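Just one protein chain is left out here, and the rest sit where they should.
Our next item is subunit A:
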Amino acid sequence: MSIISLININYTYPLEEKQTIHSLSLDLEKGCVYGLTGANESGKTTICNIIRGFIPELYKGELTGEVMIKGKNINDYNIGDLATIIGYSFQNPFTQLSGVKDTVYEEIAYGMENIGVPRSKMIQKVDEIVKMFQLEDLIDKNPFELSGGQKQRVAIASVVALDPEIIILDEPTSQLDPKSTEDIFEIIQLLKKQGKTILLVEHKVDLLAAYCDEILLISRGELVMQGPVKEILSNPKVVEYGGQLPQVALYFIKKAKANGSSVSQVPLTVQEVYDHLNKDGEV
């Protein structure tokens, strides 16, 4: 049984003439990392909102089809249970912060406080999260006196702190420096090892190539490509659909073209090239 299933979803926002999501069907398996990518306004956030139930709970409009979470129709969950199962870090980190807490430490504890986690367990969990996200220098700061990237890391940390089975991260690294970006991908790897299912909306395909199991490519509200990373992110069709290919793949595709040779499978990451060279004893 898939942990998330979307069955023939169609959706139109209120007062809009154009339909945003078209005949979307999708099965996501437990313990896998899915990279959801595609152009701006292709429908990625809308899909996240549908899976989390914010559509139709908060956004009305016209929704047809079925959303199944852990084999049960989403409409049969009560709102609180759904919130515990699915953690959701919003696209705009500036809107994620609670606005009621004076320190980063309390901000991270806030969600747990709301669902009544016992104090000792809460403290233990916050400490674990602070370490995981390397927030040691920030814990006493006011969340509203952080830099953009710092706010984003705190926002993601607060979601992971609740220990949800399914984690939706909508462009979690948009404001992050290159090192913190890779750190977040490493955390995603760690969460995967803990058996979490992760839906990651991201433009940074070079990193999706290194860390995801599958790619979901959305174009104008349609799921146009889906499959293992190797298969999708080496296919030039991705670009036609408004997505992009990893730099390493682009280089090898161009190189093959220049040599007049055809490529069946190009490497996608620097690591792959490195491993290949070492294996052949060429380095």
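Quick note on the criterion: a contact is a pair of C-beta atoms (placed from the backbone, for glycine too) under 8 Å apart; a residue touches a chain by one contact, two chains touch by 3 or more; residues count from 1.
By our rule, contacts and distances are computed from a predicted model.
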Omitted chain (choose from "Vanillate O-demethylase monooxygenase subunit", "ABC transporter domain-containing protein", "Cytochrome-c3 hydrogenase, gamma subunit" or "Acetolactate synthase") - UniProt protein name: "ABC transporter domain-containing protein"
Of A:113, A:177 or A:231, the residue in touch with the unshown chain: A:177
Sole contact to the chain not displayed, among A:115, A:190 or A:277: A:277
Subunit A residues touching the omitted chain (full complex): 38-41, 45, 91-92, 94-95, 142, 145-150, 153, 171, 174-182, 203, 206, 239, 242-244, 246-248, 250-252, 254-255, 258-259, 261, 267, 270, 273-274, 276-277, 282-283
